[in-house]
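Here the complex is missing a single protein chain, while all its other protein chains stay put.
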Amino acid sequence: MQLFMQQLVNGVVLGATYGLVALGYTMVYGIVQLINFAHGEIFMLGGFGALFTYTVLLPSGTPVVLALILMLLGGMAVSVTAAVIMERFAYRPLRGAPRLAPLITALGVSIFLQELVRNFYPAKSPRPFPQLIPPDYLINLGGGVTINAPKLVTVIAAVVGMVALSTFVRSSRTGRAMQATAQDPDTARLMGIDTDRIIVTAFVLGASLAAVSGLSNGLQFGTVDPRMGALTGVKAFTAAVLGGIGNISGAVLGGFLLGIVEVMATQYAPSPLSGGAWANAWGFVVLILVLVFRPNGLLGERVAARA
Amino acid sequence: MSRDLSPKSLLGVAGAVATAVACFLPWSLYAGFPGKMLNTGFPGGARMYVLLLALAAGAVLLLDPPGRVRGLRAASVWALVISLLTALLIGYAGGGLGNVAAGAWIAVAGSAALTASAYLLDASSDRDRRVWSLPDADWRMPAEIVITLAMAGLALYVFVVGLGIPTSNVASGPDHTFRDAISLNDVTNGSEFLAFLFGIIGLFLVAGRIGLTASLGAITQRRRPALVTGATLAAIAFPFTQDGSPYALRIAASIGVFAAAAVGLNVVVGLAGLLDLGYIAFFGVGAYFAAIYSGSTTSPIHVHLPFFLVIVLGALVAAVFGFVLGAPTLRLRGDYLAIVTLGFGEIFRISVNNLDGQSGPSLTNGPNGISNIPDLGLPGGFSFGDNHHLFGVPLPFQANYFFLEIVLVAAVMVAFLRLSDSRIGRAWVAIREDELAAAATGINTTRLKLLAFGLGATLAGAAGTVDAHVVKVAAPDSFTFIESTLLLAAVILGGMGTVPGALLGASVVYLLPEQLRFLHDLRLLVFGLVLILMMRLRPEGLVPSKRRQREFRERDDKSGALDPPPGAHA
Amino acid sequence: MSLLEVKDLRVSYGSIEAIKGISLVVEEGQVVTLIGTNGAGKTTTLRTLSGLLRPTAGEVYFDGQRLDGTAAHEVVMRGIAHSPEGRRIFPLMTVEENLELGAYSRKGMSPAEDIKKVFERFPRLEERRAQKAGTLSGGEQQMLAIGRALMSRPRLLMLDEPSMGLSPIMIQLIFDTIAELKSTGTTILLVEQNASAALALADVGYVLETGKMVLSGTGKDLLTDEKVRKAYLGED
Partner (left out) sequence: MHSSRIVRIGAPLIIVGALALSSCSSKSEGSGGGNKTLTIGVVAPLSGDLSAVGNGIKNGVDLAIKQANAAKTVKGVTLVLDAQDDTAKADVGATVAAKLVAESSVVGVVGPLNSSVAKSVAPVMASANLAIISPSNSGVDLTGRGALATGATQTRPYKSYFRVCATDDIQGPFAADYAVKDLKVKKVAIVHDKKAYGQGLAEAFAKQAAADGATVLKTETINPGDKDFSALVTKLKSESPDFLFYGGEYPEASLITKQMKSAGLNIPLMGGDGVDAADYIKIAGAQANGDYATALGAPTDKLASAAQFLTDYKAQNYKDPADPYGAAAYDSANAIIKALAKAYGEGKTGQALRDEITKEVGDSNFQGATGAISFDQFGDTNNKVLTVYKVTKGAFVPVKTDSFK
């Protein structure tokens, strides 16, 4: 039982990163129906932005809390800037183009950003990330089940991010405008909503959360690399679809579910289909099963669906 | 033909003349740069493309065809790009801008003036492009056939040049054959490829904007038999242009496999409108099937089936996979289907990686893959692994696979065209456009979607069986998500739903990274950038289907796109 | 000075010109109607006026100031509300939320009073205030669309085919509403296929044919015009 509970915690932690990144997929997809494959790279840039802030901008001896806050801001600045430029110059011109055109653009952006960081980020691999929150600080959750401090931070960030984002979309004036834009962009404009600005806002929010995730990822594993976005991106996209793409709570729920499935497959899947080598396959099997029975994902109908 | 002699036009004429003249002057003071940049007189290398663009610009300016200003813009911008790029690279390769001769700077200035003129002129005064046709005379049919054959010849020429840039580099003497043309000095060699690529893009755009492409397209469509003959002849002639070098043939064979798969994917995505992000898995099924039954020592099943049987069976097995995987997922819509296909693709890759007797049943030799796949043979002792001589021209063994490739691509193309023109094809298009409406008219959408999946998988499986023998190894690394997306990129970049589009897209997606080798570590960076820019400049693909083009416009009409379509308003 | 003045407007979709130079004038307090067959360019005209499409040529003045080139969301702020063809309510939001969005352009002002007014005009909507708009009947959705357009307190109300697809009773109700709005001095630009009802209400009417203005006059004149009767009122 302890083993099971510990693995459950591991799964939740793994899923928290997927969920945080998935929020960005869901936001953008909900509003412009674009699978932004480059969103994983925005997450990666968040990690690198935070690292850059720490290694280059911060004087040594900066208090940890202050350093963390500044690293988060640095990561966000990089992620958000990249997302805004990407939206403006790669995606916006293609609005109204055939539906699949932006998909290839997204692929191009994804390759471009990975290679940009890989080639031009100073200090070649590895890029050790400062362990500001000590990973050996274990918090006992009872019954011998533990979670270390950076992981706890990741989970908290995912839940807070989800709650904050859904509150924002549900209650704020801009959030309302987002829903309107998602359901009918033309009519939203007739209401006086600047849909271009709303779409940028969606990219900005998604990028900010991705930066949070990039930072927490760095803190958790002590390293960042230019490819980290590619794998996480696919997983996060899967999580978003699992939860019902366009649905904010669904994204995080999907992330948790995916994380738990992968972890449980590692521990409990019947041999020989067990172990990390098969874990990703199990994740997709669960995705397919869920979609066969609930074609719109776990949380059903998209909250921000178009008419 | 109304002559426009405004100052803006005259600026353009002057620019075109200056650019053209500059092409006959030396561009480089540094001898190491390829493409005969030193001489006064007949222009070689990059200068040729600039000259062609300058002449095209001048002709467009003076002859005033429909789409005059837009055509002029294409010609001038690309002439400027090539001359500037070449000047900079000469400077770089020679070790300083001092190596750039006056000719290059005149060309830069001239094409800059041309560009300025093109953008000062008002594009909204352009007349709509129209389709020219030959007068209805006795000689019309033979003339059209000649034109069609000439187009095939031109395509061959462009392909040969694009693969190797041989013509300008071949020096005389027995020691300097084309083989040496792939020189070590890769920076300068790459520059010439770029000049070629940009030149072709520029000329192609000019032709498109003044309506020439459409006119020629109409002619070649009317002369289908001539087109097929010409294309076949051109393809067969290709290995004979390579002087025994296996390199270009090897790439051409790979492009062939890639193109065949792209055409297959085009059935699923282009015709039926189902976004498949895991298509490479079906290709992989074919490849693994062929590998397992090739008699390779690394295959756990020591059965050697004849290749013709392998193609058929491999395609069938892939089809079964297509149907089985398609069945439970086809009621999903759009992007949900995309992620499920992505999932299937990954499950395939993970499975073949694990079916090695360690973490699964022994079938695929796991991460090592099945290697050492023997060469194909024909009854009568002909081995695909042997080099041959034909008509006195040495043909390396890669040529054998290239010919096999032609047969495969032709078969896949015929299958695609047959499908596309059939009742099934029209039903697919109906589903793609509006599934509900299609269902309402009595189309069994589920069955047809399944059929699209299955047929697409069949074509991919057939291509995969050939690929296993061309590459000689089937390993899990070759069937990753990125391969699926590159295939999709080929289809979309080329133009959805068209055969020439898929072929062109496959060539670009395969050849571009290959020819960008000289960039070393920045290769993929530039490739990503090019993908973005290509979609930005031609969102409907390089060769959009006529149907698609219409839809593109109507779409704007219906939805009143958030932004006006490019080029709609000046 | 006229409230709205359109001079030689041209609009293209790609290389196809949909509006080939039309001019029209709407005076303060008037109801002006555009009639014409499908594809004549009526909807395109309204979409251009509200900024959803950009004209290729021509000028539009609203209240004496240049309007063309203004982005759609700014057009609303200038005082033009557009109730689009097909109603286009936000289906997943409640009736009340739809109305609140109608007042989006009036930043910082409470919409409560205006919502009350809309509910007074359309009591049916008040009954369904917390219901998802997508679940309303066609007629109710049309009420909501008009009510939502009124929420921005427009100086010019543009209605695109408000009677389309509705039952005769609903059509009557909608035209009654328009008449009532007219009586309270609201300026309205009405696009209708139901030409007789529209012309009966309108001060001025314009007839569009394949992107060109072919006839104009007062509502009454057009109603009695022989060509109009033949072509648009279905009389021989």
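All chains are identified by letter, namely A, B and C, in their written order; residue positions are counted from 1 within each chain.
The criterion applied here is as follows: a contact is a pair of C-beta atoms (placed from the backbone, for glycine too) under 8 Å apart; a residue touches a chain by one contact, two chains touch by 3 or more.
Given the structure is predicted, the values throughout are model-derived calculations rather than measurements.
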Exercise for review: Would you mind listing the shown chains in contact with the chain that isn't displayed?
Suggested key: A, B
Practice item. Check the options B:221, B:372, B:422 or B:444 and report the residue that touches the missing chain. Key: B:372
Review point. Thinking of the whole complex, not just what is shown, which of B:88, B:200 or B:313 touches the missing chain?
Key: B:88
Check your understanding: For the chain left off this view, which of A:26, A:179, A:280 or A:296 is in contact with it?
Key -> A:280
Study note, to complete from the structure: Given B:24, B:105, B:119 or B:132, the correct residue touching the omitted chain is B:119
Study note, to complete from the structure: Contacts from chain B to the absent chain lie at residues 32, 73, 77-78, 80-81, 84-85, 88-89, 92-93, 115, 119, 179-180, 182, 184-187, 190-191, 194, 198, 244-247, 249-251, 254, 297-298, 353-354, 358-359, 366-369, 371-372, 385, 396-398, 467, 470-473, 475, 477-478, 513-514, 517-526, 529-530, 533, 536-537, 564, 566, 569-570
**Study point:** Sites on chain A contacted by the missing partner chain, in the whole complex
**Key:** 3, 6-7, 10-11, 13-14, 17, 89, 93, 118, 124-126, 128, 131, 135-136, 138, 146, 148, 151, 217, 220-223, 225, 227-228, 230-231, 262-263, 266-267, 271, 275-280
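As a working rule, only the chains that are shown with their structure count from here on.
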Revision key, fill the gap. Cα centroid separation, chain B vs chain C, in Å, comes to 49
Check your understanding: What parts of chain A, by residue number, touch at least two of the other chains?
Key -> 186, 189, 195
Point to revise | Per-residue overlap in chain B, given as positions that touch at least 2 other chains | key: 552, 556, 560, 564-565
**Study point:** Touching residues on chain C, where the partner in the complex is chain A
**Key:** 50-52, 71-74, 76-77, 81-82, 84, 88-93, 97, 100-102, 104-105, 134, 148, 152
Study note, to complete from the structure: The answer for chain A against chain B in the complex is residues 29, 33, 35, 37, 90, 92-98, 100-105, 107-116, 119, 185-186, 189, 195-196, 234, 237-238, 241, 245, 272-273, 275, 277-278, 280-281, 284-285, 287-288, 291-292, 295-297
**Study point:** Residues of chain B touching chain A in the complex
**Key:** 269, 275, 328-329, 331-333, 335-336, 338-340, 342-344, 346-347, 350-351, 353-354, 358-360, 481, 485, 488-489, 492-493, 496, 521-522, 524-525, 527-532, 535-536, 539-541, 548, 552, 555-556, 559-566
